[in-house]
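Dropping a structure here in structure tokens format, bear with me for questions.
Omission of a single protein chain aside, the complex is shown with its protein chains in their original locations.
By written order: A, B and C. Residues from 1 in each chain.
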């Protein structure tokens, strides 16, 4: 396939046509916002359910972000979410899992690269589950995927928003000290449940000690093991790490916080060594200079009461992982708090970063 | 000392005169509210800082509870918090720790039973740290205390509000399966910080991943070990359990939630056995029929998303411990969520329950 | 019709069988809660949409009140909301307006007294719009209604929850000084929108300056005029008062607050006269001793910053109207703040109070 758009190191001469599936929802809105003025990608189609199709985007959408709807999107006519109606090289999928399961393979078969935020294919053996600053090389699994499935396009996925920040922090620690066990408790933001999502009567003066009817905990216990695993002859060997997760919904708009305790196979002599490892962590070279690459990958806070979602979620334009309160743990080795913006790094921004990596690796 | 007030099984003929120290603050207000129409106790004095002393209670106090200020308190003149000014058999202390450290021993020396919510003496070897439904027999440590310190009164304490519900649940489990290790992450209510306490600008759309500047975590890792310990020849042998705690402040008015994972020495065969143990747990006989005894001690919720602080904190008039989401843990044996009302069971209600036990055991 | 249940002053020997239509929603839940142990009424049927019919109430309902679901309701099987399926002397309607419009007349025709919280018939000429502490005598409009419509039952309605507290305060003022003009701005609670109602993402750190898509303002400008009007030969002469209303949704769970400025035809000499009138207001004699009669009707607060919804909404078990900050107005005569519990006095409690009046007046 000729790639007029990009190869490693080349200057991008023409923008790549992209589309957003599920464009009217909360993650769809983040895609549209983050793709405004993207240096590589040009949004040529917005697709949503049949109920919205045919309407102007600005009419069909209840915009809930506190930044204004980008001008480019306002007058676009919403297309139905079908291969015929959406012409693009890359589609960003903010579809619900059940719809994604049907629709994403149709796009991949038709030659489109699907960068998906849905959970439907995250655990498929031949589908990369990607955080470019963690496991950029897993992108090459798409070659196997194309061979097996006889697709000219592909599906690549980003993890559940709660796993995201935790996995970035664990990657730095695992490289240095070998992670064996992780105990993780989340305090998750409302935007993670979509819109309208959580009723105000359920969360005002309250917490809900369960997310996704329990399914969230299973994801947090599984997805990091795939991302921290090794690409070995066209398959991923999962990392040998045991997780226990509790997930909670709290009255925060954006930003998932996770309290974690970690046991190492080669524990460091002191906390100072841990801080230094977190502070100096860098993305793999191929993921370092992409437009959406987080700067820094990890922002280490040394105050006694940070990170806090309202104050820290926009660190690095919402793409950085913020870690704080690193200290000794009395059962395992260390404990800390990690924060990640759930609809930017943990959803739309993550899918875009994945797409940039795909392009940059010459895999589009 | 003749006890005209109460002995086991006797009818209380005369009410016992009691006082509240630190009466204007948030815990002080709970004391005053819970002591309204108490069958055994009659509030004869309200004491507070010199700034408030001499004023009517209703004038000096910014009442923050959503139940009205009891009539009996409105016109009482606030006394200074001194032994001379406060004449009572029992004082309930809602003092700050630094003030409590000075003042509570003066009352104890003067023959008064101090039932304290402050942390100052919780870890003193001869001071009972009490949850009557857990360790009622520790009350007898006051005999040793009186001997050593040559006091005719005494100091008895209730634990930190975050330890409270957790310790009740652990007691039931420890009796049945032997608790070895506990991971605990709290989501704590705002009223735990007193009034004015947490600024609205710090907690709206936010969480603070630190309580009490870190000191809270140490308390949660230590206090349950004393309460789950054994009274052995006038001292407490701490329970051999290891704790790791993370504490967080969230936007909830009342009710502390704790997510816990627990490892047992004799794990049960299945979750059903755990549920049955929690469901059937009863307070020690001597603590079971007191006026403030929680009914039930543990309320087990079987829904997938309970307990929730707004909906469940007033279970058993705020004295019950509510447990839910009991399930297998992939690192330890089980995990669950526990909720306890922090200013009722975890503070004022707890101190009053302790006082009732003291009276009932003939130790006043 | 013989009335075995109640006449003025008689002791109630048998309870009256009642039903709740729309029993699973937020107002339905309040009905069920408030009817628990009601001295006159016994709930014999709970009805809801076909989706819920046939299930146990406790299974079909996501209970959102912070008081527990009454035991009597838990195992009741939900009936379909039809005249055939629901056998009762009185039905309390928490139906949506469009459903109410169809269904309530069918019940009335079948001889049932419908006490409705829906807006469908509030402005019908022959339907009483009632706040018993304001216009108890309007209840006699049901005689005309029965004659015109040839019904053996009837429909009586309570006003919109935002009008409720305002109208009670205005009644006291109108009797004394003649109300001519009212400017009213509401700050309304979330429970007024039902469940799930307002999305948390719409109201956290936010206000919505519009309720009911504008329709709420029209109701506040119209309904008080009917209630403050006079029953004159089988019709209501509306009060000659002009209203201007702005309505807002704010992040409060329960309790609607209204800021009002009022112009009088016979202004009082001073604010003290206004306070005295508000303080001494009493319900009409026939509405004064009913089980749900508010005690007091108006609770006047003299602090500078009251009423506040969280602290004051449960005044008089949620049936009292709380007024505060009464002061001179620079454009009209006086201004003040009025608070009323929107799902108790403003909805379910109001309908029950209406039913009690109906029974007591011998009109059942």
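What we mean here is this: a residue touches a chain if its C-beta (ideal position, glycine included) is under 8 Å from a C-beta of that chain, and two chains touch if they have at least 3 such contacts.
Please read all numbers here as calculations on a predicted model, not as lab measurements.
Undergrad: Hey, which of B:198, B:228, B:260 or B:274 is the one touching the hidden chain?
TA: Answer from the full complex: B:198 touches the omitted chain.
Undergrad: Give the residue, chosen from C:18, C:193 or C:251, that touches the chain omitted from the document.
TA: Only one of C:18, C:193 or C:251 touches the chain omitted from view, namely C:251.
Undergrad: Determine and list the subunit C residues touching the chain excluded from the picture.
TA: The missing chain touches subunit C at positions 181, 183, 185, 187, 204-210, 213-214, 221, 242-244, 246, 248, 250-253, 257, 259, 261, 304-311, 324-325, 329-332, 335, 337.
Undergrad: By the contact criterion defined above, which parts of subunit B meet the unshown chain? Give residue numbers in ascending order.
TA: Touching the chain left out of view, subunit B contributes residues 26, 64, 190-191, 195-205, 251, 253.
Undergrad: Tell me, which residues in subunit A touch the chain that this view leaves out?
TA: Output for subunit A: 63-68, 204-205, 310-311, 313-315.
Here, only the chains that are shown with their structure count from here on.
Undergrad: On C-alpha atoms only, rotate subunit B onto subunit C and read off the angle in steps of 5 degrees.
TA: Going from subunit B to subunit C via C-alpha fit gives 180 degrees.
Undergrad: Per the centroid of Cα atoms for each chain, what is the distance between subunit A and subunit B, given in Å?
TA: It comes to 43 Å between the two C-alpha centres.
Undergrad: What is the distance, in whole Å, between the centres of subunit B and subunit C, each centre taken as the mean of its C-alpha atoms?
TA: 41
Undergrad: Compute the distance, rounded to whole Å, between the mean C-alpha positions of subunit A and subunit C.
TA: Taking the average C-alpha coordinate of subunit A and of subunit C, the gap between them is 49 Å.
Undergrad: Could you say which residues in subunit C touch two or more other chains, in rising order?
TA: Those would be 64, 204-205.
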